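The structure under discussion appears below in the form of structure tokens.
One protein chain omitted, others in place.
As written, the chain order gives the labels A and B, with residue 1 at the start of each chain.
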Amino acid sequence: MRPLHRWSALALVFLMAAAACQPAAPLAATPTAAPVASPAPAETPMAKEPIRIGAPFNLTGGMASIDVPAANGARLAAEEINAAGGVMGRPIELLIRDTKTDPATAATVVTQLIEQDKVVAVIGFNDSDYVLAAGPICQRAGIPFITVGATSPRLPGQVGDMLFLTPFGDNVQAAVGAEFAFEKFGKTAYLLWDKGAEYTTVLAKYFKARFTELGGTIVLEDTYQSGDKDFSAQIAKVKALPQQPDFYYISALPDDVGTIVKQFRNAGITGPIVGGDGYDTPLLVQVAGPAAENVFFTTHSLLTADSPNEKVRKFVAAYKQKYGTEPEAVFAALGYDAVYVLAEAIRRAGSTDGQAIKQALENIRDFPAVTGVINYSPQSHIPQKGVTVIEVKGGKFTLAAERVPQKVPAP
Amino acid sequence: MVASSARWKWSWALRALLLLLLGGAYLAVARGGNAYLERLAILFLINLMLVVSLNLFTGLTGVFSLGHIGFMALGAYTSAILTLPVALKAVNLPDLPPPLNSFALPFLPALLLGGLIVMIIAILIGIPLLRLSGHFVAVATLGFLIITRVVLINAEAFTRGTRTFSGVPPFTTLGWAALWAALNLYVAWRVKHSPLGLQLIAARDDPWGARGSGVDIPRIRQIAFGISAFFTGIAGGLWAHFLTAFSPNAFYFSKTFEIIVMMIVGGMGSISGSVLGTLLVMASTEILRNLEPGFAIGPWMFGPLYGLSQIGLAVLLILLITFRRQGLLGDQELRTEAIAERLALWLERRKATVGALRARKADPSSS
Partner (left out) sequence: MSMIGSLGFWIQQLINALGLGSQYALMAVGLAMVFAVMRLINFAHGTVMMAGAYIGLLLLQHGWPFSAVVIGAIAGAAALGLLIERIAYRPVRGAPDVALLLNSFAVAVFLENMAILLFSPRSRPFPMPALLTQVLHIGGNLFLPSIHLWAFGSAMFALGALALFVTRTRLGLAMRAAAENPTAAQLLGIEIGKVTMLAFAIGSAMAGLAVILWIAHVGTINPTMGFEPVLKAFVACVIGGFGTIPGAVLGGYLLGALEILLQGFLPSGIVGYRDAFVYGILILILLVRPGGVLGYLEAERV
């Protein structure tokens, strides 16, 4: 029994040491590890009680490469809003929490944010697994929840009237992708998708539905698993087709698009490759290089430093200045927009009451966001916005089209 | 030696205290109105079931199963398909074959069916796999975990594939979780101290000797595997009706690792150790997680350090394996009798020391 005592003492010391580290005074959206900050001047809005917004993201684990840019974008927006005087004269305090790519942790964290931290609203997550684990908790508590990047159009129906989406639904961008490619490239397509992720699966299904409805034919359909990095077997199947299709629709996650495009081009497949907003990452050109030419994808807006849209230019510059890198994926812009649209709703509601914020959100019309113009309504918590089609030309993203789908597949 | 009556008295006092504490904790969480604590408590009970059932197999046989989270997944999906309301089935699972699409079961039968189906699967795969020796069972069960995931992703008519399975009724309450965890603990305790348990331990410690004395090792391992899988499946069902939405990604390596760490920390083969291990790991994870957004030690501020809880847990595990490989309790149990005995001994010794000190003080010349 003796070693037991020694061990339990050790465990106790460990727990006590952990408990001795007091959680720091809430950092009002300034997460830098600075020595104790000097007290804020009294005349700034920081002196007033902050408006607390929960921001759960999967900052570690498999979703991290997608969620970290989103959290960074959200943090940037909160800092800008606070620098400009906050909302209703009060600063925004963004409580960014890591949910470890684990739905159970997501649910626990959101419960804690609502119960203990008394947040007035929640923004976060880029995948339905976590939205659907956390959403019902917000719904029951009457707390508005804006998902940053989950794009399944069925989410509001699954969670309830407290849930809003920042992006358009996948059915909208898939429809635009299908219509655009059908008109521009032709009636035959090859379809490849990642079977290990919801976004890629749903996008591929909607694309197929709309494309075949238009009269197009999928000549070959193939899949891979998240984590696969070698696509040579799939490529060999494409090359063995008696006739190459008019274009290749490949539904992939941001981490994989560069690799896939590179390997397809290396094998001598030169036709147009079409995809969704997963392609909206600098990795596409960085990894695939000249191979990224003749790639088209649907996304929210042209996110480049020389965009004609001033809001976008400002965002890209501010992001680069703060984080030393261009926005890694479109999720950075969506995180930024989620905070801005929420702040606008709180301002219009003039209150931090959940129902009031929700109603204010439902009345948002023509809100100019980085990822397009956001419209909500009581009937639709998915923003009705146009879809941007981007073409990679000369190693740069260029605007190919801006359109609204003629017909959207049912969610 | 301490008088046995004193030991007996202390033992019962401890048991009463333990029961009182447990009852108090249950009431405090159930009636306290703190949803955060309640969630943690339910999660603790479900994790406890996973750890105890894994320990029931791995601890008693010494054979590592890396596939138990696969059983959890199967239990979760089976019970969730059974309880999903018919109207939701039409929307979420339009291709669900009849008669599954035309009825919804109440919670308890769905849970039990989930557990039973998982148990049958475990027994079937156990027939070939459990004939292998240690290392190979670990590899084969790892294969089972991966195959389970692939099947769940592809059997879209039943699972929606990688798309989130949602709309599961939130049936799992603290009461249900506590009831099942208690039953699981009781069964595990009875199995460990039954002839079957003794045979398993004998086969673990000395397979040749056990076989020599007529123990059919694959058969007894299969029984342990089946019981273990049943409760793991039930835990999966409870988890599904607790979270209400999930996808195959939830049941993979990180969950497997988490459960194994809890078991190792508590001690392989120790049921009370599993309770301590689950508690310690969950408590330290939760404390570290709450420090991640930023914390101060004296004048120094740290943070944000996302990932701190995983790093802390990894360090804890390395330290533990280095300095106390057998975990907190090894394969021993915390018994009230043993604690009572130590307590009584300690009191007696203390009395003696205090007496001696007093005597010394009274007589300063003796120093």
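A few notes on this one:
FYI, a contact is a pair of C-beta atoms (placed from the backbone, for glycine too) under 8 Å apart; a residue touches a chain by one contact, two chains touch by 3 or more.
This one's a predicted model, so the numbers in the text were calculated from it and none came from an experiment.
Within the entire complex, contacts from the absent chain reach the displayed chains A, B.
Of the options B:34, B:154 or B:332, the residue whose C-beta touches the omitted chain is B:154. Considering B:143, B:169 or B:330, the position touching the chain not shown turns out to be B:143 (whole complex). Touch with the chain that is not drawn comes from one residue among A:84, A:241 or A:317, which is A:241.
The omitted chain makes contact with chain B at the following residues, 64, 128-129, 131-136, 138-140, 143-144, 146-147, 150-151, 153-154, 203, 207, 211, 217-218, 253, 257, 260-261, 264, 305-307, 310-311, 313-315, 317-318, 321-322, 325.
Residue-level contact of chain A with the missing chain is found at 59-62, 64-65, 68-69, 195, 220-225, 227-230, 232-234, 236-237, 239-242, 254-255, 258-259, 262-263, 266-268, 283, 286-288, 325, 328.
In this text, only the chains that are shown with their structure count from here on.
Taking each chain's centre as the mean of its C-alpha atoms, chain A lies 35 Å from chain B. Against chain B, in their complex, chain A makes its touches with residues 1, 3-4, 7-8, 11, 14-15, 18-25, 27, 31, 33-36, 59-62, 95-98, 100-105, 107-108, 111-112, 114-116, 128-129, 132-133, 135-136, 152, 158, 195-198, 201-202. Residue ranges of chain B in contact with chain A, taken from their complex: 34-36, 39-40, 43, 153-154, 161-164, 166-167, 170, 239, 243-247, 249-250, 254-255, 280, 283-284, 287-297, 299-304, 306-307, 309-310, 316, 323-324, 328-329, 338, 342.
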